[in-house]
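Note that one protein chain is taken out, while the other chains of the complex remain in position.
Chain nomenclature is as follows: A and B, assigned in order of appearance, with residue numbering initiated at 1 for each chain independently.
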Amino acid sequence: MLENLLQTPYETASIILFGIGFTSLMLQKNMIKKIVGFNMMDSAIYLFLAAKGYIDGRKAPIVVNGVTSVEAYINPIPSGLVLTGIVVSVSVTSLMLALTVRLYRRYHTLDIDEITALARKEEP
Amino acid sequence: MESVWQNIPFFCILLCIASASFTSVLPKRAARAVCLLVVLAVIAMSALLIGRVSAYGGSYTYMMGHFPAPWGNEIRAGLLEAVVALAFGVIMLLAILGGLDRIDEHVFDDKQNLYFIMLELLLAALLAQVYTNDLFTGYVFVEIMTLTACSLIIARSKGRTLVAATRYMIMNLMGSGLFLLGLSFLYGMTGHLLMSHIHEKVAALAADGAYPRALTVTVALMSLGLAIKSALFPFHTWLPDAYGYSTPTSSAVLSSLVSKGYIILLIKLFYRVIGLEIVRQTRINNVLFVFGLVGIIMGSLSAIREKDIRRMVSFSSVAQIGYIYMGIGMGTEAGMVAAVFHIFVHGMAKSMLFLSTSGLVQVSGESKLFRDLRGSGYRNPIAGVAFSVGSFSMVGIPFLGGFISKVYFAKAAMLMNPTETLIVLLVLAASTILNTIYFLKTVITLYRPVPADGPADARRPAFVVSMLCLIAVNFALGTFSQPIIEAIRAGLRMFA
Partner (left out) sequence: MAKLKSNYETSAWARFLRWMKGGGSGLDRSMIRSLGEEALPSQRSESEHLAIERAREEREKQDLERERLIQERLHAWSRSRGSRLVNALYRLSAIVVCIAIIYVLLSSVSELPPFGRAENPVNNEVSARYIEDGLAETGSVNIVGGMILDYRAFDTLGESHVLFVAACAVVLLLRINLDKDGRPTREKLDAEADDRKYEPHNDVILQKISNLIVPCLLLFGIYVVLNGHLSAGGGFSGGAIMGAALILYVNAHGLTKAGQHRLFSYRVYKALTFCALAFYALAKSYSFFMGANHLDSHIPLGTPGRILSAGLILPLNIAVGIVVAWTMYSFYTLFRKGDF
């Protein structure tokens, strides 16, 4: 397994980052650290996707000098998917940060367990 | 040139999307009117589509743009998609009508048009997921649905809804990440994003025996991602808070539409992208089956312990989603038909339960505890009747939808090997008893004779109309279920 992993270095790195980010999102108690974990997880997936598109020795898919042969450019599809994904990631991060700001104003703490405990005492 | 009616799915989706940006500049009343008109238009067009597609006799693809798939986007419409779109449209319309006055109460006036924007975009995302033939389009609209559903929860701004929305977003983001990673693996292995092409490639790869572990892990990642987002058993902790504390329209829409959208995408994944045989080989469906069974029992047990009526109804949702996953997990066509029919039954009954609960709570001094709801069935008769009909449907009393779906689950279970049949029948029986305990207890509480001293109930026309329509639909699902089941079966055959 190790030799195969060395042949796909970027994918391996992205999986390690994904694991760390996913665990942070799931198990960290501080809201800001959860958001950082989510961003790390998403960026890792984009690294994975972008690595899928690269071909050794070819250039970025912008036509220069009218050359439109397949052998001159890398695969453009993963770049497009990553563009879409980045916008989604930014949107979700802004929503989560807005939620964190409101929660902090209300409960004066960033710890999700403490917030849940404080919220349970409120009237529904 | 294709016939005009084939443009209907495209019209529905783009109408919802265009109306969303239009609603952002409208004041409160105009926004409400636009939203209701858009949903009515979607219902009308979907009904027309059902008629034409059954006459056409198969599903057809529709190019979104000048380029054929796989280079351009494509949507595909068949009988099942049209029926599902109609059902979702009807549920959304009745949910909005039933909770209209509560929206006025709970959401700030300046921000009400934002609420209706979210509803329209939710409908657009649902329709896009139902009709899409491309996996990445499905992912983008899954994200739209996640964000709009979160906004529906936070529309009612109280401490507990904010916490519920945060926990909802955290679980949903985990699910999205897993789904996107699975999608990337699948793209890396097959090189296609169009569902039909992925199917051919995956079948070839499985036959060759290439990627033995990667294929299993990919299917597991994608199913796990969607299962987390639709609140399958161990991942349901966000559900009671999110459904219980938001405004009634949001609870109805969330419980009936949002989870079901993800489940429809999961069924599409199993049928059209991976193929049922390969899914059975990877045994993912067995995992979903077990979680579904456990969810049924645990959901009902948690519901019995609740003292707050809305949280009780939310825990009952967990149990019903367990039923649907049990049907999907069986991995047979009969199981899928039963699961899809239960999606409709649950959607209609659960939205009715949430909306009638809000009506009952209103005449009990805004308290949701059982001791204050005593006798509210007499104070608000229409809500009481609606709640009773919904409860009977969930328990499984004949002439209502829930009975038919339980019968079909049992019939599907008979086709499996004897141990599994026994387990399924036992779980069905146990859950019926557990459902009876908490639902009938509530109905009896509602109709306990107490001296009439509650506030007089102002008749709200939208609420009454919505309740009557929902009661009628629930009885229709129970009595005229045969054509619907036939349509689902034919639609599933076209679906692959």
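Worth pointing out:
Methods note: a residue touches a chain if its C-beta (ideal position, glycine included) is under 8 Å from a C-beta of that chain, and two chains touch if they have at least 3 such contacts.
In this text, all values refer to a predicted model and were calculated from it rather than measured experimentally.
Only one residue from B:R76, B:H192 or B:R310 touches the chain missing from this view: B:H192.
When the omitted chain is restored, the residue from B:Y211, B:Y378, B:F399 or B:Y447 that touches it is B:Y211.
Contact between chain A and the absent chain runs through residues 1, 4-5, 7-12, 15-16, 18-20, 22-23, 26-27, 51-56, 60-63, 68-73, 75-80, 83-84, 86-88, 90-92, 94-95, 97-99, 101-102, 105-109, 114, 118-119, 121-123.
Within the entire complex, the positions of chain B that touch the omitted partner chain are 1-2, 7, 10, 14, 17-18, 20-22, 24-25, 62-67, 70-73, 108-111, 114-115, 117-118, 121, 124-125, 128, 134, 136-137, 140-141, 143-144, 147-148, 150-151, 154-155, 157, 159, 181, 185, 187-192, 201, 210-214, 216-218.
What we mean here is this: only the chains that are shown with their structure count from here on.
Chain centres here are Cα means. That of chain A falls 28 Å from that of chain B.
For chain B in complex with chain A, the residues that touch the partner chain are 136, 140, 143, 146-147, 150, 154, 158-160, 162-163, 165-167, 169-170, 173-174, 177-178, 180-181, 184, 187-188, 193, 244-245, 308, 368.
Chain A meets chain B in the complex at residues 18, 21-22, 25-26, 31, 34, 38, 41-42, 45, 48-49, 52, 77-78, 81, 84-85, 88, 91-92, 95-96, 99-100, 102-103, 106-107, 112, 115-116, 119, 122, 124.
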